[in-house]
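Okay, handing you the structure first.
Of the protein chains in this complex, all but one are displayed in their positions.
And now, chain A:
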């Protein structure tokens, strides 16, 4: 969505004799109008117009998005926005997903909850990503906010199923419970049984990533009495037969995540499931399908006609099985698969799904150096021919060529997110043996709407020269094992005006590059550099010159080495250096 252009409006406002600007609207009207604005980018623009607009905006704002929990403090948020009902909060740097950030680094939710309990007792929604939360925090949450409705936890850690039990027991009006996790201690599945017998408000329930078995009868009764349930994603332990019962008792779902899909069925059971899915035409999202037995996939065909999002990343399908399934999914917009489907499977994607906008291909055996399989450049090319609307791709492959990528972006010039992971670090074009520079050059030259880019393969500074020169809308860049010298990083910092997040690992970028971005970092959310060539002294220089940046050095390897800064995390903040840094984090 485009941002509102404010400056012109500003000039039209009338001025009093003393030069004071008089707003044309009374406050209540202004607040009502601004209250309709949803985009937080637009709201930020609006708040900069003048003091009246700033005030009207802050009073009318009900939803706040905090992309980095350390960029601001809970008190600052509470002081500025008095009427918040819904908060999105993100914590650790993204590379923590890949074990690059030690445990107990921070991003503890508790201080936020304590502040919100006082400032926003009517808080309804909390969506957390990469935050740490304890069971005590979850209990505190459940007790402090009587109106609490929506809890979404993505990639968080520090809590156990006991915390979930507290939420289930105490949040009487809960509408959404969405747990997409790793790092959760699974003590038992009994948390689900904690929803009271008279609890009926649930609309969204996702516990697909939990391993412990919940009581099926409790789940069955819960599903039967929550008449507004729209989204149900169960975990692997729920069998096909149990799924059948759930679907018979549940209201018509819009999103379904099945459990295991491989139990041996009697013919009568098969027929029962067949008839249930036959009536399931309103499904938009389908996921789960663990260990999918290909014999049972036809059960799903009738439910696939209206499907917009199909997530097969937990099902090891082969190409034929996928091809047959996709034949029934002509309306598909988003598809996630494992690379077990191979290039042939992707050819089927290209021929069956002309409306496809997003494709993610995950590796089934990423750590098996000996096994050569998965997908190559030809699968991706096949998809690009059949799916011209493709704009989001995440592709893990074992080989790629410059020519293939050039063809792909020629077919699909509208990429906004291009994340290519050639799994062997520093691997060149497998046909020409050249670096993959031209591939990413083609991407940035052709895809002018590109907002997110992840590069891989053998890359020299030329790639980054291209990025700096052409990727004018780029907001997030992820780099690993690439580049030749400081010049590469300097090109990016000097050339991408909209860059917000830069994450780099294992590249030969050093102090010169780091300090060349001195005047950029305040306009970015964060910079991550690990296993590059940074020294402590350069980090100290950065910290001392830019007081509104926090410069953190994580010292988790080789305590004898006082010189190198192996993991550096830089982010802008109005809250000053954080006070909860653990001993292995040096705040400079």
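Following the convention adopted for this analysis, contacts are C-beta pairs under 8 Å (C-beta built on N, C-alpha and C of every residue); 3 or more make two chains touch, one makes a residue touch a chain; residues count from 1.
The definition used in the following text is that contacts and distances are computed from a predicted model.
Asks: Tell me the UniProt name of the left-out chain, picking from "Abraxas 2, BRISC complex subunit", "TATA box-binding protein-like protein 2", "Auxin-responsive protein" or "Gap junction protein".
Replies: Matching "Abraxas 2, BRISC complex subunit", "TATA box-binding protein-like protein 2", "Auxin-responsive protein" or "Gap junction protein" to the record, the invisible chain is "Auxin-responsive protein".
Asks: From the list A:75, A:264 or A:519, which touches the chain that is not on show?
Replies: With A:75, A:264 or A:519 as choices, the missing chain is touched by A:264.
Asks: Kindly state which of the options A:188, A:239, A:331 or A:365 is in contact with the chain not pictured.
Replies: Candidates A:188, A:239, A:331 or A:365; residue touching the omitted chain: A:365.
Asks: Could you tell me which of A:172, A:221, A:284 or A:564 touches the chain that is not displayed?
Replies: Spelled out, the listed residue whose C-beta touches the missing chain is A:564.
Asks: Would you indicate which residue among A:67, A:111, A:388 or A:508 is in contact with the undisplayed chain?
Replies: The missing chain is touched by A:508.
Asks: Can you work out which residue in A:45, A:533 or A:573 touches the chain that's missing from view?
Replies: A:533
Asks: Residues on chain A that touch the omitted chain in the whole complex?
Replies: 95, 97-100, 155, 180-183, 209, 264, 291, 293-295, 313-314, 316, 362-369, 396, 421, 423-428, 433-435, 458, 460, 478, 480-485, 505-508, 510-512, 515, 531, 533, 535-538, 540-541, 543-544, 561-564, 588
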